[in-house]
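Note that one protein chain is taken out, while the other chains of the complex remain in position.
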Amino acid sequence: MIRQLGTALFGDPFLVMNTIGLVAFALVGSAKAIREEFDLFGVVVVGLATAFAGGLTRDLLVNRVPLVLQSPIEISLGLLGSGLAVALSMGLRAPDEHGITVISDAIGLAAFATTGAIVATQAGVSAFGVVAIATINAVGGGAFADILLDRSPFILFDDFYASCAVLGGCSYWFVETLGVIDGGAAIACAAVTVSVRVVAVTRGWYIPTVENLKSIAK
Amino acid sequence: MIRQLGTALFGDPFLVMNTIGLVAFALVGSAKAIREEFDLFGVVVVGLATAFAGGLTRDLLVNRVPLVLQSPIEISLGLLGSGLAVALSMGLRAPDEHGITVISDAIGLAAFATTGAIVATQAGVSAFGVVAIATINAVGGGAFADILLDRSPFILFDDFYASCAVLGGCSYWFVETLGVIDGGAAIACAAVTVSVRVVAVTRGWYIPTVENLKSIAK
Partner (left out) sequence: MIRQLGTALFGDPFLVMNTIGLVAFALVGSAKAIREEFDLFGVVVVGLATAFAGGLTRDLLVNRVPLVLQSPIEISLGLLGSGLAVALSMGLRAPDEHGITVISDAIGLAAFATTGAIVATQAGVSAFGVVAIATINAVGGGAFADILLDRSPFILFDDFYASCAVLGGCSYWFVETLGVIDGGAAIACAAVTVSVRVVAVTRGWYIPTVENLKSIAK
């Protein structure tokens, strides 16, 4: 109901979020590859990997043929993001660190975590499975891109990024289990993910290391 | 028959081995991530990846939804291992090099190789498929963790580790093909893997490189 109302007022907000996310993720991935002086083929591959590897892994985990190989629209959005990265890199220093990109990336994070949670719930996995697949869908692409760039995935030691998707996935599971409103779980997941991410960027949140804990314990 | 007898005497020994293995693998993976100064999220992810990525790859290869996403017990064991790594790292220097950890890891290696061989045999793959899936199930998690830590998988150049699972997988296939005793293949696989591993650690076995072969040839 709430969702239909949203659709009537703004169009399908989820579709809009997913579109923004695909373009932003591909742009961020391609910008990283440009900085590493990959050739144009590599720049496109890393961009597409950032945008699609998370959803692709999700589809493999629930045992279905990846959607990105079936729909021509999604891939066009990825290519648009890569193209933007190339075009902007001719002028800007780091188009992936621009404020608009950071916000678009947060929107994508929320859209992808939500899709992951929906698909996982349909596949009938455990509560952990829902949170895990939501997180993998949201951050798996960026993590895979880092492996292609020969570094550790930044989500494992830097920033407060994947944790937003973990919290979003937990919210999804919680609201879904309560089961009060149709579409409420998706809204909760998207809202929690994007708002926690925006706060985390603004406040400079990070997750402590064991070294940090040791210093506190002393 | 032999297996039922074992279960009657000691409980299901395989379940015990699998439990020990999951905790030990997660502990070893998390301890590596702590040493690389990953944050707590990264520490848990690398621990869970070490414990579950092998079994998850096995399930993808035989085309089924990974068990770890369906059972809440297995994931709790992984989280326990990661928690132990964090707790022990506050006190111990390297909890993953402790004697108990090394033995537990060998038990896990055997349990995972055996599970892999059983699932592969059920899926009807070739003899190579059985040995490959047993090995991937046993060492795939550790190899994937090394990739997350931005290094080559240690199994490819160091130690006599994956080879124990290869020998275990071969034993499984051999006893299964002979087909004399029910459950005999699983016992053979587990026994060969764990005992070869213990001997390899004690004697400091390693596999030669081509450079080593050249020096011998001279």
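In this document, chain identifiers A and B correspond to the written order of the chains, with residue numbering beginning at 1 in each.
The criterion applied here is as follows: contacts are C-beta pairs under 8 Å (C-beta built on N, C-alpha and C of every residue); 3 or more make two chains touch, one makes a residue touch a chain.
Quantities reported herein were computed from a predicted structural model and do not represent experimental measurements.
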Completion exercise
Across B:A33, B:V46, B:L61 or B:A138, the one contacting the chain not displayed is B:L61
Problem - Which residue of B:V68, B:A138, B:I155 or B:A188 touches the chain not shown here - result: B:I155
Problem - Touching residue (missing chain; options B:L67, B:I103, B:A127 or B:V198) - result: B:A127
Completion exercise
Of the candidates A:V16, A:L69, A:A94 or A:V199, the residue in contact with the absent chain is A:L69
Exercise for the section: Name every residue on chain B in touch with the hidden partner chain. Expected result: 60-63, 120, 123-129, 132-133, 147, 150-153, 155-158, 162-163, 166, 206-211, 213-214, 217
Fill in the blank from the handout: Interface residues of chain A toward the undisplayed chain are 33-34, 36-43, 45-46, 56, 60, 63-66, 68-72, 75, 86, 89-90, 147-150
